[in-house]
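Of the protein chains in this complex, all but one are displayed in their positions.
Chains here go by letter, A, B, C and D, matching the order in which they are written, and residues are numbered from 1 within each.
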Amino acid sequence: MVPERLQDFKLKPLKCELNFLSKSDGSAILSQGDTVVLASVNGPLDIKTTSQNIEKATLEVLFCSKEGKPSVADRFKENVIRNTCETAILGCLYPRTGITLTIQELENYGGLLTCAVNCACLALINSGVGMRHVVAAVSCAVNEVGDLVLEPTQQEAESARALLYFVFDSRDKNLVTGFTEGTFSEDTYEEALVRCRLASDFVFQFYRDVVKKYSNVI
Amino acid sequence: MAEIFKHIYPSKYFNDYISRNVRPDGRKFDEHRDVKVNINAITSADASAAVKCGNSTVVCGIKLELAKPKAEEPDTGFLISNVELLPLCSSKFRPGPPSDHAQVINNIVSDIVMNSKCIDLKDLCLVHDKLAWVVYCDLVCLDYDGSIVDACIVAIMTSLKTLLLPSVSFDAETEEVKVDTSARLPLKIHGLPVATSFGIYEHIPRNIVLADPSAYEEEMCGGVGANLIVCWNKGLFCGIQKFGGSNLSTEDEKRTLVLAKEISKLVEGVIETCIKNDKVK
Amino acid sequence: MEGRPRALLERGLCSAVDAQWLMMMMMMMEGRDCLKSYDEVYSGLFDEKGHRKDGREMKEARAMYARGNFVSQAKGSSYIEMNKTKVVCSVFAPREISHQNEFSTVGQLFCEVKFAPFSCHLQRQPHVPDAEEKALSVALRKALEPTVCCHLFANFQIDIFVYILENDGACLAAAITAAGLALANGAVPMYDIITASSIAIIGDKMFIDPTEREEHLALSSPETKQNHGVITMSRMHGLKQIADFRQIGSLDVDCILKATDILEEECNKIVPKIQMILVRYINNGIIQQKKLAEAAKEREAALKIKMKEWSSSIIKISD
Amino acid sequence: MREQFLSNCEKNFIKKIILEGHRLDGRNYDESRKLDICFGSEYGSCIVSIGETKVLAQVSCEVVQPKQIRPNEGILYINVEISPMAAPQFEANRQTDLTVYLNRLLEKCYKDSKCIDLESLCIVVEEKVWSLRVDLKILNHEGNLIECSSIATLVSLAHFKRPDVTRSGESVIIHTLAENDPIPTVLYHYPVCLTFAIFQNNVLISDPSYIEETVCTSTTEDGNTIGGLLVVGMNQYKEICLLNHTEAAIHNSNIVHRAIQSAAERSKSVVDLIKAEIIRDDNLRQKRTKINFSDIITTNHVQSLSMKDLKICLKNYNINDIKMEEDNSPTEILDDKQDIKPEKSKYDVVASLPQTAEIKAKEGASTWIEISSESDVDSS
């Protein structure tokens, strides 16, 4: 069932600040709507020989939620972000080194994981680590009626019949990472894919604006 | 000779095969390995199934227990699935606590079972806020030869379909529970989710999608955990998971979803026939 | 009994108060033999005609199904099934010794035996290696050490992993035989083929290859003063040496002597089966080698023909 | 990743300028960096930053069974975590001795000083009690972590409000924040930890930055450390609840008196600032304005990229006063040539003659070396 009524398709307002922390090599704080995430990258470091990788850099991701107790959900988010960034970073330029990416959740009003992926990407841009392409994460939900809602809020996400997360690369908008929750039909999936791909253009444009702001000062 | 060449220069060995549109074990890109399913192999478990997809072997055993439901959800039972990647199934896994790859697989399998809503946890509740079934599904991987999530889902679904719950009588005052294991009634299952994994190999003109990758092919397509997993449940998708690995273009994605539909129909057929001839016997 | 409620507690599914109540319910589920007296259980072991519960003679061992090369990823592997006891074993060839402190001139064996969570009647904790598993791992290593030529792979370690899918008695014997077969299948240098079998003794009755219930009764001490216990013996057939002898319970001397003779016979009965499996595995290997060689020859012949045509066509053009 | 190594010349330079009465970033001895507090959307979550040192504090509560020895008291649990985000030399979830030190000091300052009324947290004696958990995350380590984290703990506890509870017979109903408004935690007094770095011939500086802290605790050639760190925990009534000293021994006691005097005014001013901030935040919430951490993000880029307080700064130098003098003309692309290391350094800074320092700019185009992955010619 193709969703008849089109929800208004716009992304939550994006606000970002680069180089927020003085001690890390690259850092960014990003707010998507009310969800706020802080990410910090410590660029090619020398790490102990046991965890070194001969031909590419080892990426270590740490996701800290606000409450202290580490949970399985954090491990799942770390895994998603690590796999996504591993394809984006040109590991072969920094063999036998380590890159640590730390992500701190500040506010969670829905869409935490997509905000974390985008913030990690901005922090990597700020750190000057060589990247094959930039990634943009978009999520959408299928509510009870069956319509596609882009960037669901916390309540919409809980009551949704299905949640779809996509991460696209900036080269030719291929799918880097994608995972879903709940059941949905094939054409809803096609529709969501096309919609989110369009939405990812906004995010890439946002990245360009952020870099443009401080380009004249370089 | 080929074995030594494969160890010394694995990517070139694989590339030679792929450029000739064939895979090291002779299959085409969209062919999947044969699936063997066997029911009630383990008598000490309440229900069990052994599944072999090509060389990947998974045994699932279900044990039942009674427990008091959680205060927050007084009328839901518990379905706890646990995937164990043993050190004996592949040299990649070490003894000791489960590796983070095992936790990811565990996460994916329990997500798929929950997302597909094939089991309604409310059916597991016997007495409101007093007594409910706890279904422990322990999946044990005996041989890790790639796309282990498919074998796990087939194993857990087959054993759940053949599970018979003993009838329980409980009278409120004396809080006394009588379990008679003779009269058993099956658990209601809605739909039958089936998962199919695909490896995406980085290739110069266009990335190539390999159905049902073996351990070696998984290694070549971006390491462990970089598979695209598509789960299909009676006409609806109940999960499409892809974590990193090489990128997937739109037309490949469409073709993959169609392929996934066919493969899951075949696997559903295998499970149905296996259960049917078990009843005939 | 303790396993499951504590697991529920750890996972925070129910509070401590419910745990006691739940334990009582667990007894209900398992309610079979824990309330009966010793004699009732003892008589429960035999059916009406005086044979054992599963129809076997006292002297008769269970039919054994064994298979080599069971796990494709391992160097050597085996699967052994004795009626209800199912054991999988896989061997990984020489590896560096984990957390090594100094150079060891002799190779080391690392054995790990694990039970499946659904293997016995009471549910087992999957990740916490309990005492029984540790004891079995040590027993297995003790039994295999005399058979493996450790001096041939100095400073290396051989990993042997045994997984018991279902345990219906004599699981140590099955584990040792499976490990022996897996080592041979993995071409690990060994002095001789090792096989093992076990016997349970209650009073004057000797149960060969005991089931779990017989073993359980043999290990529990009776009121009257009489022989009871379980012996597991592993033997190297060719060299006629006993690799490992493990006895639990209180037995007088002549009863032990009688038991060892029976066990010796038992071990010898298994040896031809193991040898047949290994020979068949090697034959298959040779046949496959031949097939590959023939296929290669054909391809070369086809290539030669093409070469001849091609070279003849060139000569035509040139002259 | 090893600790950041401190060079000798930095050590000597800082020792000298401190003895001369200055400090690297232009502050005088008892001046501390700018204290800034901002609140998140939930009660009990705040980010406190002293200069560039930033700490996130989050308070959460749950109903638990009280301890047998204290059946009518709530439980307070404080936990500090330092992730690699704070500085590259920290490893993920590894308990370094710095975290143990911070945890111990905070426990002494907030649990043993009985500044929080634990009895008011009790719901049903022996059965149900509130357990408060304060999670502190060090976001950026620019020195003086103990002061920043202690202020963060205090602010988050004072700001935290727990859900209202009504007991009807046996069962206990926990109302959500929407039903009836939550109850603030009762604080008897407001203790704050303040740090002082002590250098030779009893120089006492407050709020040491990262470099001053490392210099103070680093050892000179002849083995003894240059100075010591004194942590004073004090509340607004000038009562001391914590005194902790690390590194070199103190020779005379009047340094400690001086430290306590300056700690008194400093703690008074900090506590007043905290109270003012909390009141301001309360009236904002009364007026239903939405408060969120995204308010920290400023959109004008130069502000974000420039470090608010430079590591090296003159007394009253301020980045924006440069801006104010000139209008901000439209940006034009900076044509800046890539300077690859030529044979001789491009700028031959001749040793400084008494009159002028000469920079002879060697002309000649910067020679380009082809950078390609195969040839491993020296590249920039």
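The rule is short, and it goes like this: a residue touches a chain if its C-beta (ideal position, glycine included) is under 8 Å from a C-beta of that chain, and two chains touch if they have at least 3 such contacts.
Just so it is clear, contacts and distances are computed from a predicted model.
Of the names listed as "Ribosomal RNA-processing protein 40", "DNA replication complex GINS protein SLD5", "Gamma-secretase subunit PEN-2" or "Trafficking protein particle complex subunit 6B", the one that matches the UniProt record for the absent chain is "Ribosomal RNA-processing protein 40". Of the chains displayed, those contacted by the omitted chain across the entire assembly are A, D. One of A:84, A:126 or A:188 touches the chain omitted from the figure, and that residue is A:126. Where chain D meets the chain that is not shown, the touching residues are 5-13, 16-17, 20, 22, 24, 26, 302, 305-306, 310-317, 319, 322-323, 325-326, 328-329, 331-339, 341, 343-349, 351-359, 361, 363, 368, 370-371, 376, 378-380.
Contact between chain A and the absent chain runs through residues 19, 25-26, 43-44, 46, 52, 88, 90, 93-97, 125-128, 130-134, 169-171, 204, 207-208, 211-212, 214-218.
Simple rule for what comes next: only the chains that are shown with their structure count from here on.
The distance from the centre of chain A to the centre of chain C, each centre being the mean of the chain's C-alpha atoms, comes to 49 Å.
Centre to centre, using the average C-alpha position, chain A and chain D are separated by 28 Å. Residue numbers of chain B whose C-beta contacts span two or more other chains: none are found.
On the side of chain C, the complex with chain B involves touching residues 4, 8, 11, 13-14, 18, 21-22, 25-26, 28-29, 70-74, 77, 84, 86, 88-90, 92, 112, 114, 116-121, 123, 126-127, 159, 161-163, 165-168.
For chain B in complex with chain C, the touching residues are 41-45, 48, 55, 57, 59, 61-63, 65-68, 70, 78, 80, 82, 84, 86-91, 95, 97-98, 134, 136, 138, 140, 142-145, 175, 177-179, 215. Across the complex, chain A is touched by residues 100, 103-104, 107, 111, 115-117, 222, 225-226, 233, 235-250, 253-254, 257 of chain B.
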